[in-house]
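Before any comments, here is the structure.
With one protein chain held back, the other chains of the complex are shown just where they sit.
Which chain is which? They are A and B, in the order written, and residues in each are numbered from 1.
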Amino acid sequence: MRQRAMRTGTTVGFWVFMTLLTLIPIWWMFVVSMRSRVELFSRPNLAISRLYMENYSNVLTDSTFQRYMTNSVVVSSCNAALVMALALLATYALSRYKLVGRDNIFFWLITNRMAPPAAFLLPLFIMFTRSFRIGDWTLFDTQLGLILLYCVFNLPFAIWLLKGVVDGIPIELDDAAMIDGAGLGGVLRHVVIPLAAPGLAVTGILSWVFAWNEYLFAANLTSVEARTITTGLAEFVTVTGTNWGELAAMSMITLIPSAIIVIVAQRYIVMGLTFGAVKE
Amino acid sequence: MSDRQDDVGATRESPERAKLKSASERPGFLPFHTNAFDRVFIGVVILIGIHLLWLRFMEPALPIEVATVISLVVGYVVVRRG
Partner (left out) sequence: MRNPRTGWLLLSPTLIILIIFGFMPFLYVLVVGFFDWNVFAAEDGMRFNGLGNYRRLVFDDLFLHSVGLTIRFAVFAIVSEVVLGFLLAQMLTRKFPGKSLFRIIHTFPLMIAPIAVGAIWRLLVIPGFGPVPFVLDRWFDFTYQIGTYPDQALATSVIMDVWHWTPFVTLTMLAGLSAIPREPVEQAKVDGANRLQVFWYVTLPFLRPVLLTTVFIRIMDAIRTVDEVWMLAGGGPGTRFTGIYIWRVTSPGASADWGYGSSISLITLYLTIVLCWLLFIAISGRRKGEVE
């Protein structure tokens, strides 16, 4: 009995330690965001002496930051919606129809997810600035460009995740609805979507986060109008005097969605990150 | 994995079974099961690899065409026998 208590004690102690290791870096960023430039360069300590909100108010009232924020929200939300819709259709097709080369399509999908984005930057830049051109309009520096491009890494993951969900819906339900006279749209709306709703929600949430977190494509395929918040963060670090307080404040703001998602969708993160290969 | 251990044991006990099993496998020399696509893929991978190494180490001595010939031969062997 005593030994078990000891063991529980050690476990809890160890986890407290791990939690501190996880939180201290984030806490330090919070501390930096609450300090003025002068205070920063004094002796480092982890306590917050006074509420100094100027970094936050500077960032939040800055029109550039507001534009970046709007772009990020628009791009992530549209991308998540698009991914949910396309992935549902694609999974339904892969699950219900006998298509030639189904398994090869699957393998090809995962290779899309695994490809190093850096290797695609140059061709994408050429395509965005030169190939997709209508008069003066190009895909470069548009929200539409990013929304479509983010499908490349979000769609494969969404399809892999949803495949299990749609496969789990008995095909007899489809048939029954069809006998009752429902078309394809009716089957999707009244049978598949209601039953796949939880899986669909998880897909949407995680796609949203992945799009929100993306940096490399956004940094190279936008210049002014469609820049997202992650590129904004990187822009803070300049050769001539970085404003660390505002950088920290802005980072703290980008953390908010992550925090919400960890709490809301905690159980599904693993499934999402392993394409449903590992379930809890 | 416990299955695998059983299998090893069984193979040692009955050579007939082991023979049967290996006969059902392709007799290729590659250490895993392959289909035609896999072998063509391996062939292309080897082709690129040989060319790159050749450019780095062998080019002053022998022209790159030699690498092409070598890798085509290797590729043929892999596709037919792998």
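We adopt the following convention: contacts are C-beta pairs under 8 Å (C-beta built on N, C-alpha and C of every residue); 3 or more make two chains touch, one makes a residue touch a chain.
These numbers come from a predicted model, not from an experiment.
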Original post:
Touching the missing chain, which residues of chain A?
Top reply: 7-8, 11-12, 14-16, 18-19, 21-23, 25-26, 28-29, 32, 40-44, 46, 86-87, 89-90, 92-94, 96-100, 105, 108-109, 111-112, 114-127, 148-149, 151-152, 155-156, 159, 178, 184, 209, 212-213, 215-216, 220, 230, 233-234, 237, 244, 247-248, 251, 254-255, 258-259, 261-263, 266, 269-270, 273-274, 277-280
**OP:** Provide the residue numbers of chain B that touch the chain removed from this figure.
**Re:** 1-4, 7, 25, 31-34, 41, 45, 48, 51-53, 55-56, 59, 64
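Going forward, only the chains that are shown with their structure count from here on.
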Subject >> Inter-centroid spacing, chain B versus chain A (mean Cα positions, whole Å) >> reply: 40
